[in-house]
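Shown here: the complex without one of its protein chains, the others still in place.
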Amino acid sequence: MNLLDTLLRCVAALVVFLTFPLIIGQTEHKVMAHMQGRLGPMYAGGFHGWAQLVADGVKFAQKEDIVPADADRRIFQLAPAVSLLPYLFVLLVVPVGPHGFVGQAVDAGIFFVLAVMGVGVIGKLMAGWASANKFSLLGGLRTAAQLMSYELPMVLAAASAAMAAGTLSLTGIVDAFHWWWLPWQAIGAFVFFTSGIAELQRPPFDMPVADSEIIFGAYTEYTGLRFAFFLLSEYAGILVVCALTTVLFLGGWHGPLPDSLGWLWTILKTFALAFVVIWLRVTYPRLREDQLMRFAWTVLVPLALLQLALTGIIKVAISQ
Amino acid sequence: MNTALPALVPALPALGAAATFATGRRAPRFARPLAIVPVVLSGVLALVTALQLGTGRTLDAATRLTPTGGPDISLAIHLDGYTSLVTVLVGLVASCVQIYSTAYLRDDPRYPSYAALVSLFTAAMFLVVYSGDLIVLLVGWEVMGICSYFLIGHHWETADARSASLKAFLVTKLGDVPFLFGLFLLGADAGTFRISGVLAAAADGRLAHPTLIALLLLAGVAGKSAQFPLHSWLPDAMAGPTPVSALIHAATMVAAGIYLVARLLPVFLLSGAALVVLAVMAAVTMIGSALCALAQDDIKRVLAYSTVGQLGYMAGALAAGDREAAVFHLVSHGAFKALLFLSAGVLIHAAHTNSLSAMSRMPWLAERVPDARWTLGIGLVALVGLPPFSGFFSKEAVFTAAEHAARGEALTNGVGPASGVPEAAGWIVLIAAGLTVLLTAAYATRLWLLAFPGRRAVALAGAVVPRGEAAEGHAAALADTGEDLPVAASSTATAPSVHATEPAAMRWPLWVLAIPAMGFGVAGLRPNWLPALLDGGSLRPSLATAVLGTGLALAGVLISYAAWRTVTARAARAAVAEGAPAPQSTDATDPGRALLGPLYGPAQHGFGVDRLYERLFVLPTVGAAKLVRFLDREVVEGYVQASGGGARLLGWAVRRAQTGNAQTYLSALLAGVVLIAVFVAVGT
Amino acid sequence: MHLAYPAVLAALLFSVGVYGVLARRNAVLVLMSVELMLNAVNLNLVAFDAWLRDALHAGQALTLFTITIAAAEIGLGLAIVLLVFRTRGTPDIDRLTALGDRVAERQNSADDTADASKGQAVS
Partner (left out) sequence: MSILAAAGSLAPATRGFLSPTGVEIVFVLVGLAVLGAAVISVGTKQLVHAALWLVVALGGLAIEFLLLTAEFVAWVQVLIYLGSVVVLVLFGLMLTKAPIGRSPDADSGNRWVALLVALAAAGTLVTLVVDAFRTSWIDLGSGGGSASVTGASLFRTWVLPFEALSVLLLAALVGAIVLSRSRQAAVPKPRPGKLRAGKPVGAARAAKSPSSERES
């Protein structure tokens, strides 16, 4: 693995990081519009308004970058970057196809992914605190509480997959996948995916940014490019969570077609899950804060523990 | 004979005392029987024991109490004629006193404890008399001391009684300390505490330090028997109830010292020096106390000083080597002095005062207390020593003993060698006794005249005042003095009508005691009776001393009477000269003042012995106490307070460090850890 | 790699943590400084594990334990700090002197009389 190879892989990951979230965002626009029985953005770029996101980007870039007078200026400016970067690192290690079709294979890949994703919460806390706005602070606190709560079932569910595969490496997990894992790890998949959505503060778990209660949570004071970064981090998060769910529970590149086209399966599955995420947003109303917490601690954590036990039992059973 | 009977004699009053103590507060009505019955019973038992023993026999019985490192201590009984005589006397006086007390202290709320203490005292006296062992004797001796302390302080509400009881206690203890050492030395020298063993050792000449022992013992005897210079407690002890004075300070406790010397006389006979000291002591005591008695206004103090003087007679007899005479006088004196005290008690009870001068202004007193008047007279005559009253014979015995000793042929009656008694002792005793007879007669006459001036004083006054005005003037005088004497204000007319107010229980013991006071002396005339009970020597008075003594006594009486007549008449004339109703002041009718002249003042205050003692002992002691107090308060306390203050300062500094700030604590802790680490690293 | 590098770094980090624990007023910052000290120890453990080539990997295992305990400690510590903040209205450690001597505390309260809730026992 020479330097050029590494550089290429990094560039590839960066490209994916910059394009795929845009695609997901555009998809969201259109899917939501159709589901809500309206047209959505139709004019930018001509065909069904495909350039709307580019136009949005340009608009964000043009807007004035405002920092509130009482804000802690440096932290306020740093927060979007801290929020965004972890997803970039995560994308580096997600395997897309077999035979090293991955940005950077990490031995304890799943561990790395979870650890780095946990750092993102700091960015949101920074944003919430540095804005010198009580709604922002409330949003930041909610974010922190929510992310701390949902990280536990997420880690447990991921551990279940790692146990089933007998390795922490993401590539190794996909390699060890069999079709019967689907029913076996169904609960884990549910828990992981749900927790992932909650980590992203997507509806119905979007109390931290609940615009009708606290305007826009931690992002209230942000404008222009920095706000765009937060949006980008959200869509990158959707990408990462969906990709991880795919890799851990849906078999990644495994599919009817030959292995050389495995990357297609991965991307397909990822986008299918992204569609589900969008679907959920349109379908469910927002939970209350206490309902959210209760859901994490009384439903997801026990389910994840149940999945762990199930995995362990069956693992021991088939290994004998 | 068995030893149960004599053992019961001290035990009964002791049990009675315990019972009275136990029940006195809850059931006061048992107090009287419990007080009287055991004492009377033990008195009867003592008489029975004495009769059973008979004459010339002795009884010795002993039970070893416990093995000790040194000489054994045993519960020993020694009975002989002396014990018989003294126990009978004690039993008689104690019984009379207990009976008398029921009336005298009828309304006293503390009567039960008083009666119990008297019983206990009686038991202790019996123990002292019967004991054949010096240590057991000491026990009784000290119990008497403490009972005396409590009884003198019976009226502890008054400051007089408190200080008198304390004084009695301290002075007697002052004597008891050397006495204790004397006993130890005696026991160590003789190898035993049994009296019989000691006497045997003395007879064999095994005592190494007879003079030292005798002098040490004499100190205790002087304290107990109120001899100079430890006599000063006895006059003050008259603050106690009169029956107590009769019992303790006349018949029993003070006699204990004399009795002890009589028992141990062979030891004393080994030391001529001790006998001379005893003689000087007795002589000074006799003369000094007689002079004091002549100047006292308080009737009880007169009697107390007379007691001191009579005890001097006994001590003098012992100094002359004749214990027979001493004990003879002891018994007769016990009888007549108890009588005197009890009569005086009746007198005081009726007059409500102790003062003689106040009594002299109550001419009706004689009619009111005829029994007391008669018995007081009998007692006084016995005291003066006019034949044939008991005092004459016993005093003549002392004179005889002194005369013999002065001639170098002391009447030791086989107790020791006659040569053991120095002639000087005899001469001292003889001369002092003669002088004292004169003085005794004088003060006894003065007492009688002042207490019962009767019609003679009125007659004397009437000799110079016109007859018609005599009664009137007398009545006016009464009315005049009536302000400070409420009883006197009841006037002559009412006095005879209250004649029977003195209870019978106070009157008839007087007559019981009057019998031995009058007749006991005759017992000495029968050679095979009283002397046989004692050492067997003759107790007949010799002609020379009898004439001399009686003459001196009569002279004293006459001198005193003449002085009284003179002063009374002069006072009356002075009153007439002033033209006012005669104010019969105390000084005016007191023959003592006229007789003593310049000595009157000092004699009234006991020749300043108390003041001397105060200068010599009390003031230095108080000074030393002040010094010690100063040292304790300022020096020793200084250290204590300094250590306290230092601890407080240290605590203040330490509590400054306790700020409650955890970081400060932690800083100090870590700094300490770093220091230790550095030291360890450098050290290794 | 020289063992001295991680060892010296750990020593310095530990001292920095010591300073923080001793000098900071805010209880949360004190807890943070404690974390620094723990991490210095972790660094030492890992370095010595590598140096000794421990077959049992005691150093790394102990590091994991330490990290776990640190997490538990920070959770409990924050709970306590929040409780104190709720009852006293301050997170400052040097005002929590209820166990101090009364005289010293009276002087402190004379310094700032504004703090009304001081001196009360923790409910």
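Note that the chains are named A, B and C in the order they appear, and that numbering of residues resets to 1 at the start of each chain.
To be clear about the criterion, a contact is a pair of C-beta atoms (placed from the backbone, for glycine too) under 8 Å apart; a residue touches a chain by one contact, two chains touch by 3 or more.
Please read these numbers as outputs of a predicted model, since none were measured by experiment.
Put simply, the hidden chain is in touch with A, B, C once you look at the whole complex. In the complete complex, the hidden chain is touched by one of A:121, A:164 or A:191, namely A:121. For the options A:129, A:177 or A:295, the residue in contact with the chain missing from this view is A:129. Panel shows subunit B; residues 661, 663-664, 667, 670-671, 674, 677-678, 681 of it touch the chain omitted from the view. As for the chain not pictured, it touches subunit A at residues 70-72, 75, 107-108, 111-112, 114-116, 118-119, 121-122, 125-126, 129-130, 132, 137, 140-142, 144-145, 147-149, 151-152, 168, 289-290, 293, 297. Residues 1-26, 28-29, 31-33, 35-36, 39, 42-43, 46-47, 49-54, 56-58, 60-61, 63-65, 67-76, 78-83, 85-89, 91-94, 117, 120, 123 are the ones on subunit C that touch the missing chain.
We adopt the following convention: only the chains that are shown with their structure count from here on.
The highest number of C-beta contact pairs joins the chains B-C.
Distance between chain centres (mean CA atoms), subunit A to subunit C: 35 Å.
Put simply, the C-alpha centre of subunit B and that of subunit C have 90 angstrom between them.
Chain centres here are Cα averages; for subunit A and subunit B they lie 121 Å apart.
Per the touch definition, subunit B reaches subunit C in the complex via residues 655-656, 658-663, 666-667, 670.
Contacts from subunit C toward subunit B in the complex involve residues 18, 21-23, 30, 93-94, 96-101, 103-105, 108.
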